[in-house]
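Mind having a look at this structure? Questions to follow.
Up next, chain A:
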Amino acid sequence: MSEAAYVQSLNLVVGGLLLTAVLMLWWRELRAIVRLLVAQGVLLAGLAGILAIQEGDSQLYGVAAGVLLLKGIALPAVLRRVLRDGREATESEPLVNAASSLLAAAFLILFAYAVSRPLVALAPSPATRALPVGLSMVFLGFFLMISRRRAVSQVVGFLLMDNGIAATAFLAAAGVPLIVELGVSLDLFLIVLVLQVLTARMRLKFGGTDLDDLRQLRDS
Partner candidate 1 sequence: MTDHGVTIGSVAAALLQLVLLAAGAPYLIGMMRQVRARLEGRVGAGIGQPWRDLRKQLRKEPMRPDGTSWVFAGAPRVLLASTVLVAVVAPLLSTVSPLAGAADIFAVVSLLLLGTVALAVAGVDTGTAFGGMGASRAMTVAALAEPTILLAGFALSSRVGSSNLADIVAGTLVMPATVLSPASLLAAVAFAVVVVAETGRLPVDNPATHLELTMIHEAMVLEYAGPDLALVELAAGMRLTVLLGLGASLFLPWGIATSAAPLSLLGAAAVLVAKVAALGAILAAFEVFVAKWRLFRVPELLAGSFLFGLLAVSASFFLA
Partner candidate 2 sequence: MTVIAAGLLIVALAAAAGALGGACAPARIRALLAGLLTALSGAGGITAGVAALSGQSWSMRLPHLLPLGSAELSVDPLSGAFLVIIGAVAVAAGVYSVGYTAPGGSHPTDDIEPAHETVPDAGGAASRTCQATLPLFVASMLLVPAAASVTTLLLTWELMALSSLVLVLADHRSRGSVRDAALWYAGMTHAGLAAILVGLVLFAGGTGGESFVSLREGADTLSPGLRSAVFVLTFLGFGSKAGMVPLHVWLPRAHAESPSHVSALMSAAMVNLGVYGVVRVAFDLLGGGPRWWGVLVLAFGCLSATYGVLQATVATDLKRLLGYSTSENVGLMLIGIGAAGIFAADGNRPLAGLLLAAAVLHAANHAAFKALLFLGAGSVLRATGLRDLDRLGGLAARMPATTAMFGFAALAAAALPPGNGFVSEWLLLQGLIHSLTLGGTPSVIVAVSMPLAVAVVALTAGLGAAAFVKAFAVGFLARPRSDAAASASEGPWPMRAAMASMLLVCLTLGLAPALAGAPLTRILAMLPTVRDGAPLAGSGVTLHLAGIAGSMSPLLIAAGLLGVAAVVVALVRSVGARRPRRVALVWGCGGTRLDPRMEYTATSFAEPLMRVFDDVLRPEHDVTVTPYAESRYLVESVQFRQRVPDRVEARIYPPLLAAAAWWGDRSRAVANGSVHRYLAYGFFGFVAVLIVVGFTA
């Protein structure tokens, strides 16, 4: 792949990642958000693939395939199952409304750019220049978690955050060592499974997944 094509495709993929992240914050339809998650998984796999081509690292091809399998197929599937079991299809009353969320998102993305300056400065390259996107995804995911009521939304936020970290890892260092990558992926998968089970139990006990019902344990 030529340098120009590499940079082009890299920017395309990274732009796609940021776009999906912002859209997640905007939309309320949970199924649509899960579809965004699928798209993000595919884009992430694409990012790994592009880097694999660029670096000529055969291991990275495998990682790309793994990412596609896990983030593009497996995790969204789990979430879909959660949604299928329940009645809540939309995030009806988020704690922060869409307009404010988007405003916050703008600030957070700017903040990510500001914060990641030392990261870019260490080794400026097309890939590292895109690092702020990864960091933005982390911020947006975190913000999603504190501003959405539904349990599923919170899981989505967590996955967005995780995708952001994965993107950062790919952009900064073309991924972490394989053994770590394996461990991390396994953990992530299991966590989401655990959260699925918990959501199901929550529905059983509370008759819904509104996290504001979880206020029994407190000191005040």
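Criterion applied: all candidates are chains of the complex that A comes from, given by their letters.
Here is the rule we use: a residue touches a chain if its C-beta (ideal position, glycine included) is under 8 Å from a C-beta of that chain, and two chains touch if they have at least 3 such contacts; residues count from 1.
Only a predicted model underlies this, so the values are computations on that prediction, with no experimental measurement involved.
Interface remark: chain A makes contact in this complex with candidate 2 (options 1 or 2, touch as defined above). By the touch criterion given at the top, residues 95, 111, 114-115, 117-118, 139, 142-143, 145-147, 154, 211-212, 214-220 of chain A touch candidate 2 in their complex.
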